[in-house]
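For reference, the structure discussed in these notes is given below.
All protein chains but one are shown at their positions in the complex.
Letters are used for the chains, namely A, B and C, taken in the order the chains are written, and counting of residues starts over at 1 for each.
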Amino acid sequence: MIDLSVDLPGLKLKNPVMPASGCFGFGREYSEFYNLRQLGGVIMKAATGEHRLGNDTPRVAETASGMLNAIGLQNPGVEKIIANEVPFLAKYDIPILANVAGSTVEEYVAIAERFNRSESVNALELNISCPNVKEGGIQFGTDPSMARDVTEKVKAASDLPVYVKLSPNVSDIVEMAKAVEQAGADGLSMINTLTGMQIDLSRRKPLLANQTGGLSGQAIKPIAIRMIYEVKQHVAIPIMGMGGILTAEDVLEFLLAGASTVAVGTANFQNPYVCPEIIEVLPNVLQKYGFDSVKAAIGKGHEA
Amino acid sequence: MIDLSVDLPGLKLKNPVMPASGCFGFGREYSEFYNLRQLGGVIMKAATGEHRLGNDTPRVAETASGMLNAIGLQNPGVEKIIANEVPFLAKYDIPILANVAGSTVEEYVAIAERFNRSESVNALELNISCPNVKEGGIQFGTDPSMARDVTEKVKAASDLPVYVKLSPNVSDIVEMAKAVEQAGADGLSMINTLTGMQIDLSRRKPLLANQTGGLSGQAIKPIAIRMIYEVKQHVAIPIMGMGGILTAEDVLEFLLAGASTVAVGTANFQNPYVCPEIIEVLPNVLQKYGFDSVKAAIGKGHEA
Amino acid sequence: MKKRVDMIVQSVREIALDTFEMTLQNAETANTAKPGQFLYLSVEGHTLRRPISIADADPESGTVTILFKTTGDGTKHLSMFCSGMNLDVIGPTGNGFYCDAGTVKTALLIGGGIGVPPLYYLGKELRKNGIGVITVLGFQSKEYVFYEEMFQEFGKAYVATNDGSYGYQGYVTDILDQVGHFDHYYSCGPISMLRAITSKLRTHSGSISLEERMGCGIGACFACVIPADNEGGYRKICTDGPVFAAGEVRL
Partner (left out) sequence: MKKRVDMIVQSVREIALDTFEMTLQNAETANTAKPGQFLYLSVEGHTLRRPISIADADPESGTVTILFKTTGDGTKHLSMFCSGMNLDVIGPTGNGFYCDAGTVKTALLIGGGIGVPPLYYLGKELRKNGIGVITVLGFQSKEYVFYEEMFQEFGKAYVATNDGSYGYQGYVTDILDQVGHFDHYYSCGPISMLRAITSKLRTHSGSISLEERMGCGIGACFACVIPADNEGGYRKICTDGPVFAAGEVRL
């Protein structure tokens, strides 16, 4: 028997595979394809303090082995998420992570406090890296002192374990990781999307209404692997890995790089069953490469 | 008649398409496939002060819509390049750009001086962004003050126009671009590769001997376009655009984003004829989208 | 439970310039598809699926027909599929066209370009329910015209081309005054056409089918929203649409 379980601060996962924030809504739509109980956990779409309408359309574009998105954090706001969405997900008895996004430190803190008081949320994923909103988001993700500050204040305001989601759009990812570790983060989540653009040749302007969008999908996997590999050598807290995962082999690559658990984003759009399918074949893939558990594979791509 | 010509500091190009540095050697091999005279110009493989042997193998890996390379600046050194390679290229009567890479400011300056004294080199491409060498290279590309310093000193040491090749592995590409513009750069060349990694599941370690490598190819095009688009709004000097170009439509996308000329790298490996093929269809593509010259398309993706 | 299904390509043929008709075999889909719904097709080598409307469904033969224009790489790829090949599909997806046979006696179908296909299946179903059908179709030019005779089987069908190379010269809106009485209109086509129609037919009841770039195609990613005056302030085209009542969303 291959043991798929992983224990992280605040999260006992029966397997390491979760859908990534923003690529799974609040689970309702995918629950029409399969029983969400199979998942290791679920990371909800970003919550902001108030209802947000997001950016104008077009909001997505296709790129070679990837896509750009500029949804702009559309969501009904933390109150409605707690009232309408969390109870639905709670039925499945899997760990629930709330993705928290704000424009100001105060907004982050307020959302964290609110989730802290809710029943069923097991951990926070602090989204300091959303490249698709005009104010807030990305600065927190590129400036180590701002990242440290927001992490500290959120930690102080909530008892829930905090996973800080790092942006790959930085010169020095290790510096960012260390900053949030020092600030008390319980774990890291990486990577968010890379800022990209596509130009519509006919209209002679950026295709996305927001001009730029976040690049996700298989195209970015080498960057995610590199960043996790580097960060793993410098921090002690666990890493949730993501960026271009499509197969169980990809999952193993992330584990070897140093991730303790993974999230699958864009691939859900290609194949709505991708998460359960990965979970199903993961034991075989681990075995094929000589591992008898997920835990045994974590960080094993680092030579002695 | 669609006019493909572009005039840049020191470079009168009959068309905007050149092979990118490191993906074309010194032209000999591709000259066995077609007459290099068709090219807009040619950018040579990086030159260092002395002969370099580069990294161990494996040096390349394939990724989704891209590849990683960690050649490590293998080259015979500036003297031999001037003695053995430049004369060969000079026969074709096309502008020659020398890609200059060093570990220290002094090495950059020495190479630039040497090329300055040579006959047939028309411009320098200052490679301050090579991610695949242990010392030097990348720090110049991520620290604006180091980039400014090396640009100034190279400018002072050489009369050749200097195009500074920027690294995409930075939090703020505009800051880097402004720094080298202020330092006197005649133009920018962007982007170099993004640092990535692939892990070999069987050997449980990074596939490349150098561990990390530079990600190139179609996968990175959205990042290149975004960076050029952003930089174009803040600098006045011309931009040589590159990153994932495969077709004439891609070339137009770079022109609209703000590039004045382009370089094609990885695509040469897929199709050795890619440069002349793009040059052949570029007039049709320009016409299809309503342009009667390359010049007319430059920067036209920026709304009024 | 929703499903991803495999559909077998039965035939592909070019029926007008750059316009292909593809027949797909899948009994379940053919049985459940409603006019206005779309298939969300996976095309190898492409990250995102392609939404294509159902142009016809025949429960008897177990086939579904789609029509598409080769505007980009994905549709070009699709046009090169051969019979016997497999297509990975999510669908039928989205809602269908609204029709209250009680109030609608005569329907007006207004299609523009590659917006025409879903109206064919709709017209067929309307006629089946005894509803009268008048059709107005607009195309760029003669080479792009398709399915005219098939709409004529439903009733009067007008065709306009932008350049006058076939039928009336002009836009579909130029013909609307000639069509006589109708109780409800159904329209699908470019957004500019839909804007012109909904404004011109302001006083009529109508349904419009919209397009937007999609991510998930099933309502989870918020890629395909359109502003609306409902409580949330928006509707999703992939699941709340693609068909909306005219006036329900802000074009």
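Methods note: a contact is a pair of C-beta atoms (placed from the backbone, for glycine too) under 8 Å apart; a residue touches a chain by one contact, two chains touch by 3 or more.
Being a predicted model, the structure only gives us computed values, none of them experimental.
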| item | value |
| --- | --- |
| Contact residue for the chain not shown (choose from B:T48, B:S65 or B:S260) | B:S65 |
| Contact partner of the left-out chain, one of B:T104, B:Q233, B:Q270 or B:Q287 | B:Q270 |
| For chain B, the residues touching the chain missing from this view | 22-25, 28-30, 32-34, 45, 51, 53-54, 57-63, 65-67, 69, 71, 74, 76, 217-218, 266, 268-273 |
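Heads up, the rule we're going with is that only the chains that are shown with their structure count from here on.
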| item | value |
| --- | --- |
| From chain C, the most remote chain by mean C-alpha position | B |
| Chain whose Cα centroid lies nearest the overall Cα centroid | A |
| Rounded Å distance between chain B and chain C, as computed from the means of their C-alpha atoms | 46 |
| Inter-centroid spacing, chain B versus chain A (mean Cα positions, whole Å) | 34 |
| Separation of mean Cα positions, chain C and chain A [Å, integer] | 36 |
